[in-house]
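The structure appears right after this line, and notes come after that.
Excluded from the complex is one protein chain; the other protein chains are retained at their positions.
Now for chain A:
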Amino acid sequence: MSAESDMEYSDNDGDDYDYYGGQDDCDMETVDRSKADPEYFVFSCLKVEEVEKLLNESIELLSNSLHITPSLAKVILHAYEWNAQEIINKYKENSNEVLMYSHVKPRVPSVQVYSSIKVCAICATSPPIHKYSALACGHYFCNECWTTHFEVQIMQGVSNNIQCMAQECEVLAPEDFVLSHVTNPTLRERYQQFMFKDHVKSHPELRFCPGPNCQWIYHAVAREGARRVECLGCELLTCFTCGAPHHAPTDCATIRKWLTKCADDSETANYISAHTKDCPKCQICIEKNGGCNHMQCGACRYDFCWVCLGDWKSHGSEYYECSRYKEDPNLINDNQHAQAREALKKYLHYYERWENHARSLKLEEQTLACLKTRINRKVMAGEGTWIDWQYLWDSARLLKRCRYTLQYTYPFAYYMEVGPRKELFEYQQAQLEAEIENLSWKVERAETTHRGDLENQMDIAEKRRTTLLKDFLEFNTTNASSSKV
């Protein structure tokens, strides 16, 4: 944290990042943006040095107003999740309580008297009396033992929570005390790095980008619900609230449930998935080839739907019918086995779509990369400028955004109660899906598609996406969802 520390952080030049600062200076912009994008969330993407500055401001504020060392301020801020104002107020009321709550002061002070120390209880040696030290609890140990204690703790990755060595003493060693005992430069550096990580993790307004080896840190005012942040470094979409991959319209608790379920059930799901490939009429095994859900058994010529194994005739010509999974009321009250099968069938219905869109997203990622090269080649060949081809690039990005939202509509639908609201949701979902497939088709053939046509399709898809989010994003619809019951 100190200015002279030469920790190695990426020196990505971040001239191009947009820093929204506080919320106060951009209210107008926020309103406008959130109208266009229901997921819009004010955040900034900061570099390590910027976060250090931000933390130091809190540390300074607290240390100046309470007249304590910056080291102690850090311990207290960490304990109170960096709410400096709360600390200052509480400190005025009862400073002792704040110090004890933060483990700066002990609840029960030591009865040991400094002048009577004869032997260090840890190493059983008797160094001269000036070679002992203690934290605020008054548990004296020799300096050599403190050093070893801190070295071992730092090696184990502990930084903010290094306790006093006395049994059952919870008093924490502040930074200046630790550093006055640790001289090894590598360990000092490690200690400060761990300390910084700990501070970010304990700060409700900060979150590390979970991208592999990514050094960026998001800064936002924490709010409930799925909140999208996008990394300037690695472009990862993350939910600021829970740290999972961004998951609107699904809420944080539901996505956790869904991801756990997927991990737990994948074995069974794979097994059943493999076995439902049997023809529902003659049980012969059928390979699904191509994307069409209309299956015809090669042996008995039975036409059926791949998704629900129902007779294809009942599906009529409505291609997207099976996006709206219909729960079969006759099967449910049969017996436990049928219920389990039904539950699994339902799960597979949503899981397969979830997986499918995840796969498509990966493929379209490649399309995006190819597009970039193609545009570059065109520009180099003198066929227009980057600006002329920008719309192609935008269309591929938009497709990605739409597909991403669509993928995360499946866990949402899976946990929804059967009823008119779910019907509406699945109707909108099917519409979004249809427009995304149209867009995908046009993006793949972008150069031969008329620009106006493509832009029109982009518009339609994005409208479907925002409508769905507006109607179903938890924090946009608190009234709607509470009135549904």
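Criterion: a residue touches a chain if its C-beta (ideal position, glycine included) is under 8 Å from a C-beta of that chain, and two chains touch if they have at least 3 such contacts; residues count from 1.
Please note the rule applied: contacts and distances are computed from a predicted model.
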item	value
Chain excluded from display, named as in UniProt, from "Multifunctional methyltransferase subunit trm112", "Exocyst complex component 8", "Ubiquitin-conjugating enzyme E2 N" or "Dynactin subunit 4"	"Ubiquitin-conjugating enzyme E2 N"
Contact partner of the left-out chain, one of A:A36, A:V108, A:A124 or A:A381	A:A124
Option from A:K47, A:H78, A:H103 or A:H149 whose C-beta touches the chain left out	A:H149
Option touching the unshown chain, where A:C45, A:L77, A:L99 or A:A166 are the choices	A:A166
Hidden partner interface residues of chain A, rising order	121-125, 145, 148-149, 151-153, 163, 165-169
